[in-house]
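One chain of protein is taken out of this complex; the other chains stay put.
Let's turn to chain A:
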Amino acid sequence: MAAAGAAATDLEVVRGKRAALFFAAVAIVLGLPLWWKTTETYRASLPYSEISELNALQLRLRVPVTVVFTRESVPLDDQEKLPFTVVREREIPLKYKMKIKCRFQKAYRRAFDHEEEALSSGNVQEAEAMLTVPQEQAEGSLTMYVISERSSLLPQDTMSYIGPKRTAVVRGIMHREAFNIIGRRIIQVAQAMSLTEDVLAAALADHLPEDKWSSDKRRPLKSSLGYEITFSLLNPDPKSHSVHWDIEGAVRQYVQPFLNALSAAGNFSVDSQILYYAMLGVNPRFDPTSSSYYLDTHSLPHVINPVESRLGSSAASLYPVLNFLLYVPELAHSPLYIQDKDGAPVATNAFHSPRWGGIMVYNVDSKAYNASELPVRVEVDMVRVMEVFLAQLRLLFGIAQPQVPPKCLLSGPKSEGLMTWELDRLLWARSVENLATATTTLTSLAQLLGKISNIVIKDDVASEVYSAVAAVQKAAEELASGHLASAFVASQEAVMSSERAFFDPSLLHLLYFPDDQKFAIYIPLFLPMAVPILLSLVKIFLETRKSWKNLEKTD
């Protein structure tokens, strides 16, 4: 009986040991992986390798130039060699991780008959009128005409001329090395019309290490999909001045053509408002010598803030806003001039602030006060005002004066105020800036995912990242093949997709999950279960070792 009982307990013990072992096996083999899998943060797969490749992307900016030679521009035997193509590639030395190479592809050819006729006319403007190309030249491409050394098309000592639409005229030379010399002149002119180092440095100013505090580089607006332009008339003294401005007509006539010319760079919307009793935050000082009031340069920065809260610019849209204010000073402070650092009144009576807008002070003609009683009717001269505002708009957009080569004549601007190749320069700069921004965003997203393990990446965010990477690669290809318009569109898509992916609200999904708090959550669940299993495993292991030792002993 005792033996049977002992055998029964032995069986029980063995079964107990087996049960404990199975528990442990199930917990470790099934439970642990299941728990790990179900509690990891969901991360859809991202193209990390491609993102890191983007950092080492080499941008090739190709500028296709067509060079047209007239009959007497180069020696005869050189003329025999036409047509052919010369490529000149140069690396832009910027301290940026992306290498940028600028490639001027010059296609030389002989002039057609109508071109010869046009280029032998009296002056350059006539020649340009006759030379209108049948279809619009593609963005980014240039055409240069080489005329003879002694031609009277250009004034006497001018070597080259840059026209308002993507054309230029360069003087030829009768020399053995004609093509080389002319080639260098052409490169100089082409660089002025498209890409120079400072254009790209300004575009990439936010990504380059800071070594110069140049104000030029911090002035332009960042590239965005659209812009909102607001014109405001500030009348602090309606009792004295009844101010009327034909803003709709002025916008229609002067501003809208300019914005239409710039339409490739983004969507623009224009609005206007009139504000009464809006004062400047600064009291102007009286200058007895000219019996006028003045604001000096040091007080100008304090003018904007008190006014800005009344402009209502933030309610309008999510695009960046450019404010242009026209201030008609009150009767007690008329006339009001802005003084520059040397104390001389500024000719335009206007100033601007980078990435914000501009302010112009419009003084009422003192003759208007003589005859009539207050309030005096003031008709604002919109042409004078728009000249200043459009100039400020150009500066705020970063359309700066190009570095023209020596002895070069720059044509007067078109009626819209924007030359076509200036738009091209803007598009080149913007494309490069967009690509830099998109690459930085994608790289920082990848770095963040590595550093912070709590960020969730859902499938739609992953698809945005893939499309952003594809758009960056497409933009780089288009730039390399010289299609500026499609490259710009692709770069904008890249920026949009990468920003959407980075700023998706779902990335902030897991809050309150720092690692030390995870222990506090899991210990009450797992500890009561794990302790008996572990203890029994330890006991089994010790008994097994004892029984081996016993076996050895008996052996």
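Note that in this section a residue touches a chain if its C-beta (ideal position, glycine included) is under 8 Å from a C-beta of that chain, and two chains touch if they have at least 3 such contacts; residues count from 1.
By our rule, contacts and distances are computed from a predicted model.
Missing chain, UniProt protein name: "GPI-anchor transamidase", from among "Glutamine synthetase", "Alkylglycerone-phosphate synthase", "GPI-anchor transamidase" or "LOB domain-containing protein 24-like".
When you scan A:Leu300, A:Leu331 or A:Val376 for touch with the missing chain, the hit is A:Leu300. Residue A:Leu390 is the one among A:Ala20, A:Ile100, A:Leu326 or A:Leu390 that touches the chain missing from this view. Within the full complex, the residue among A:Phe23, A:Tyr96 or A:Trp356 touching the omitted chain is A:Trp356.
The chain not shown here is touched by just one of A:Leu76, A:Ala347 or A:Ala520, and that residue is A:Ala347. Only one of the listed residues, A:Thr440, A:Gln473, A:Ser486 or A:Ser536, touches the absent chain: A:Thr440.
Between the chain not shown and the residues A:Leu32, A:Leu318 or A:Ala332, the one that touches is A:Leu318. Within the complete assembly, residues 206, 210, 213, 215, 218-219, 222, 244, 246, 249, 253-254, 297, 300-302, 304-305, 308-309, 313-315, 318, 338, 340, 346-348, 350-356, 358, 360, 379, 382-383, 386-388, 390-392, 394-395, 412-413, 415, 417, 440-441, 444-445, 447-448, 451-452, 502-505, 507-508, 511-512, 514 of chain A touch the chain that is not shown.
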